[in-house]
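Before we start, here is the structure in question, set down as C-alpha cells.
The complex appears here without one of its protein chains, the remainder shown in place.
Let's look at chain A:
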Amino acid sequence: MDFLRPAGWEEALAAKAEHPTAVPIAGGTDVMVEINFDHRRPEYLLDLTRVAELAEWEATDRTVRLGAGVPYTRIIEELRAELPGLALAAHTVGSPQIRNRGTVGGNLGAASPAGDAHPALLAAGAEVEAASMRGTRRIPVEEFFTGVKRHALEPDELIRAVHIQKADGPQQFSKVGTRNAMVIAVCAFAVALHPRTRTVRTGIGSAAPTPVRAHEAEEFLGAALEEGGFWDSGAPLDPSTARRFAELCAGACRPIDDVRGSAAYRRHAVGVMARRTLGWTWEAYREGDGRTAQCA
C-alpha cells in the first residue's frame, strides 16, 4: 500500500489521474473501518485532509458550496440556517467523534443507501462538483447514486464540493434506528418545502438500492398545495392529503429485508416519517418560518 498526501487540490487530481485505483480518504470513518477489518486493501490511499480548500464552505445568493471535506460538526454549527435539513441529518450521524471527522464528500464517495446526508441533499436540491485533470462537471445528486455503494464518478475523478440550494422554506429530516446515537439508519426521510418555486422535494434513505426521491408524492403534494391555494393561505393541510403523500412516499421505496429491518417495516416507517415530517414543516411554514426566517 502507498499513502499519498497531496498538499493541494491540483496535486490531488494529479495523484488520482496517475493512480485511478487510489481510494480517497478524508475523515476515515468508512474507509478505515474497511481497512481495520481487512475488507479492503487498496493499493493507494489518497489522503485529502491536507487539501485545505476542501474544508471550506461559501454561500452565494441561492446556494452553499460545501467543500467535500467539511466535517459534520461544522455543518451543524455553521450552516443550520442555510441548510437546516442537512444540519439535522448531520446531527444524527454516529457520535461527536464521528461527526468531527466524517464529511459529506465521504458520505457521497461511499454512496451507501443508508448515508445520512443523502436524503437531505435530495430534498434540498444539490449538485456534486466532480473534478479531474480533464475538467470539472456538476452531477445532480439524483443522478449521482447508480447502485448500492456505486456512484457516477469516473476513476480519475474526485469530489471537490457539493452545491446545495439554500433553504427557502422549512426542512425536516427523520431517521429510524435502535437508539439515538451510533445508528446506521434502518430507514430515513427528508422533506423540504420550497415556497419560492412552490414545490416540495423529498429524499428517502436506506429503503431502496440507492437514496431516492419520491417523485410521485412530490408531484401530488405540489399539485394539492397549488390547487388549494395553500401556499398563499397557509391553511392547515387536509389529513387525507398528508395520508396520500405518506402512501406515495412509502410506495417509492424498494426496500429489502436485512438485519436492520424488514422491507415491510421500512416501507411502513417511511410512510410514518413522511406524514410526520410533512406535518412539522407545514406547521413551520404556517407560522411564518418558511416565508421569512429561513430565507437567510
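Here is the rule we go by: contacts are C-beta pairs under 8 Å (C-beta built on N, C-alpha and C of every residue); 3 or more make two chains touch, one makes a residue touch a chain; residues count from 1.
Here is the rule we use: contacts and distances are computed from a predicted model.
You can't see one chain of this complex, but its UniProt record names it "2Fe-2S iron-sulfur cluster binding domain-containing protein", from the set "Metallophosphoesterase", "Branched-chain amino acid ABC transporter permease", "2Fe-2S iron-sulfur cluster binding domain-containing protein" or "Transglutaminase-like enzyme, putative cysteine protease". Among A:Glu58, A:Glu77, A:Glu154 or A:Asp238, only A:Glu77 touches the chain that is left out of the view.
In the complete assembly, the contact with the undisplayed chain comes from A:Met32, out of A:Ala17, A:Met32, A:Ala152 or A:Val272. Counting the whole complex, the residues of chain A in touch with the unshown chain are 1-3, 5, 25, 27-29, 31-33, 35-37, 41-42, 45, 47, 49, 52, 55-56, 69, 71, 73-74, 77, 94-98, 100-101, 180-182.
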